[in-house]
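Just passing along the structure, written as structure tokens.
The complex is shown incomplete by one protein chain, all other protein chains being positioned as in the whole.
When the chains are written out, they are named A and B in that same order, and each has its own residue count from 1.
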Amino acid sequence: MSSAVLISIAMTVVGAATPILLAALGELVVEKSGVLNLGLEGMMLIGAVTAFAVTYSTGSAPLGLIAAMAASAAASMIFGFLTLTLTANQVATGLALTIFGIGLSSLIGQGFVGRTVDALHRTFPAALAEHPVWRLIFGHSPLVYISLVMTALVAWFLTRSRAGLILRAIGESDEAAHSIGYSVIGVRYLAVAFGGAMAGLGGSYYSLVLTPMWADRLTAGRGWIALALVVFASWRPLRLLAGAYLFGAVMTFELHAKAAGVSFLAPEFLAMLPYLATIVVLTVISVAPAGGRLAAPACLGKPFRATG
Amino acid sequence: MRLRLEARREPSRAMLYVTPALAVAMTVLAGIFIFTAMGYDGLGAIYQIFITPLADPYRWQDLFVKAAPLIIIALGLAVGFRANVWNIGAEGQYIVGALAGTGVALASWGMEGYWILPAMILAGILGGLAWAAIPAFLKTRFKVNEILTSLMLTYVAIQLLYYLMRGPWKDPEGFNFPQTRLFTEWQTLPAAVPGTLIHLGVPVALALAVVAWVVLARTVTGFQVRIVGLAPQAARYAGFSARRTVWLALLTSGGLAGLAGIFEAAGPFQQMTPQFPVNYGFTAIIVAFLGRLHPLGIVLAGMVLAVSYVGGENAQTTIGLPYAATGMFQAMMLFFLLAVDVLVRYRLRLSGPGAARPHQESRPQAPAAARTPAPESASA
Partner (left out) sequence: MGQEGHPPRLALEGITKRFPGVLANDEVSFAVAPGEIHALLGENGAGKSTLVKIIYGVLHADEGRILWDGRPVEIPNPKAARRLGIGMVFQHFSLFEAMTVLENIALGIDEKVGWRELQERVVRILEAYDLPLDPRREVHTLSVGERQRIEIVRALLQKPRLLIMDEPTSVLTPQEVERLFDTLRQLASEGCSILYISHKLHEIKALCDTATILRGGRVVGTCDPKAESARSMAEMMIGGALRDVSRRRGGEFGQDRLNVVRLSAPGEGPFGVPLKEISLNVRAGEIVGIAGVAGNGQNELLAALAGEMEGAEHGAIFLNGKACIAANVGERRREGMCSVPEERYGHGAVPGISLSDNAVLTARYRMGLTGQGFIRYAAAEDFARNVIETFGVRTTGPKATAGSLSGGNLQKFIMGREILQKPDILVVSQPTWGVDAGAAAAIHQALLDLAAAGSAILLISQDLDELLALCDRIAVINGGRLSQMMEVEGISIERVGLLMGGMHGENESPPGGGARERRNAA
């Protein structure tokens, strides 16, 4: 394979990895605080449609991104209110959020089906961004660079900052954190809102960069893969980065296979690959002796109610 | 003054029954508000969704036909949810069940005999079972979370469906449309009420609800499912195997989803097409919760959701409300149900500032490692 082909494959891998990395980073922080939000797919869709609608109407992609983050964070607050304030079941509420997001996004998006916007492709000047080799580094959408910066920030936040220490502590033992005097519910609300905003950012990658148009269920289950990615990464941001790019490679296998002239597999089987790979990876990580389960926050998914 | 929650000493039985109705009522109110805000005739939309399907006796058969698969799938899911086994891939099991039954139909195409339909149904059940057995195996053997695996398998099932429709199972006389042959009369469900659309699946759904009710309420198996879900450690102490319960829950829900799938294929569809999946497997999750995981509640909830489906189609044709609105509407119902659920365990109290906060002094001082299972009192 020529280097041009390799570079173009690498570009597609980045494209596939970035949205799930963004969404999974948010979910990682949410889960570290002890909350399991299964509504990732729904929030990504809400973000995707909001980003598209706002960008289409205003012509401003940055405005679209901000609106997407706000909309998804708002949706995550429905989840937060139900699970944190009303102590509803987190699994059921997350599922409801996903179903809600699917419905809401296609409701909002029906006026936009098939329309396109100017893709948010480029960060750097054309000389760099379209250079045959350097585009590997400079030829990406701003969201790609944002995702990398956010990975570093989240890693720093969780391991080095005091706020991150408190967040981890709350995920580790909500009752101990409460008795020391930390606001368990307050911190979890913030984490859930952050998770929502990141999911919105991830979703907008699909509607503003990858396809630059709106179609129903644009994210096609990638939100669930992002959830699996958090488990795969054992709740560690840098492993998350590696995992996202690994998954990105698998997800674009269909394209690679075509480029490499593979034709013995029907396209439907190639399309199954990311989902099958997710199952395999989840199994491997569960079997591995240094498996992720020890790293799971001890309070993940358990409702907390402050007692005197 | 602020609103605050006060733990009840015993969960309120009255609220258990009142809250689902309350959730539906709140969804209706929110629906009027939201649809109006979006520029539709809000009241008209609600009338179309909730009243017209009931007002027109001719549409009642539609309700039963839509409710049957929802009820059958939700009954299985309820077993799992009670045991804290989260099979959310019923949609995939539903598809694979239908595919397995279709396989039998295609293999027996042109044959005659009373054995064909039962064979298809059996294949449908086995197909759903097999698809659910994968997450069950992975969970019991490797402790892989069943939520993600069962869901991933749904996407796999959809691709499998597409592959079969476009490839090997395509109707050779179908002008290259990606769909199978029409099933023969030996391969389609007979009508349960002659002259209507109501097929055999409808009475079967009702019968299954009664069976599920007896099993869940009266048998040791039903008790086991409940205990494993409520308190896994106590279940072990009582001699109930968690592993067997996972298998039981997933196989039951998978088998029933497969049954619903082949009923749908051999009933309303009478063939297999790429348009076959219509999210019944996901909507059934809402049905299961709205029905309080109780078989009779599920029958009622299945009817409510069927009304919203049929009404949603009404609203689509009469006032141009998009089909997607139905899904959002159904999700809102689940949101409201989860929200008002709190009333079962808590009392709402208005309190002034500085008033005593609730607390039960009689609570035990459990060992450090243990957490009191029932959230007990509220504070800021």
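Please note the rule applied: a residue touches a chain if its C-beta (ideal position, glycine included) is under 8 Å from a C-beta of that chain, and two chains touch if they have at least 3 such contacts.
Note that this is a predicted model, so its numbers are computed, not measured.
For the chain left out of this panel, the touching residue among A:5, A:180 or A:260 is A:180.
Mapped onto chain A, the interface with the missing chain covers residues 162, 165-166, 168-169, 172-173, 175-177, 179-182, 293-294, 298, 308. Against the chain not shown here, chain B presents residues 6, 9-11, 218-221, 223, 226-227, 230-231, 233-234, 236-239, 241, 243, 354, 356-370, 372-374.
Basically, only the chains that are shown with their structure count from here on.
Put simply, chain B touches chain A in their complex at residues 38, 86, 88, 134, 138, 142-145, 147-149, 151-153, 155-156, 159-160, 162-163, 166-167, 282, 285-286, 289, 322, 324-332, 334-335, 338-339, 341-342, 345, 357, 359, 371-372, 375-380.
Contacts from chain A toward chain B in the complex involve residues 38, 78, 81-82, 86-89, 91-93, 95-97, 99-100, 102-107, 110, 175, 216, 220-221, 224, 227-228, 231, 266, 268-269, 271-272, 275-276, 278-279, 282-283, 286-287, 293, 302-308.
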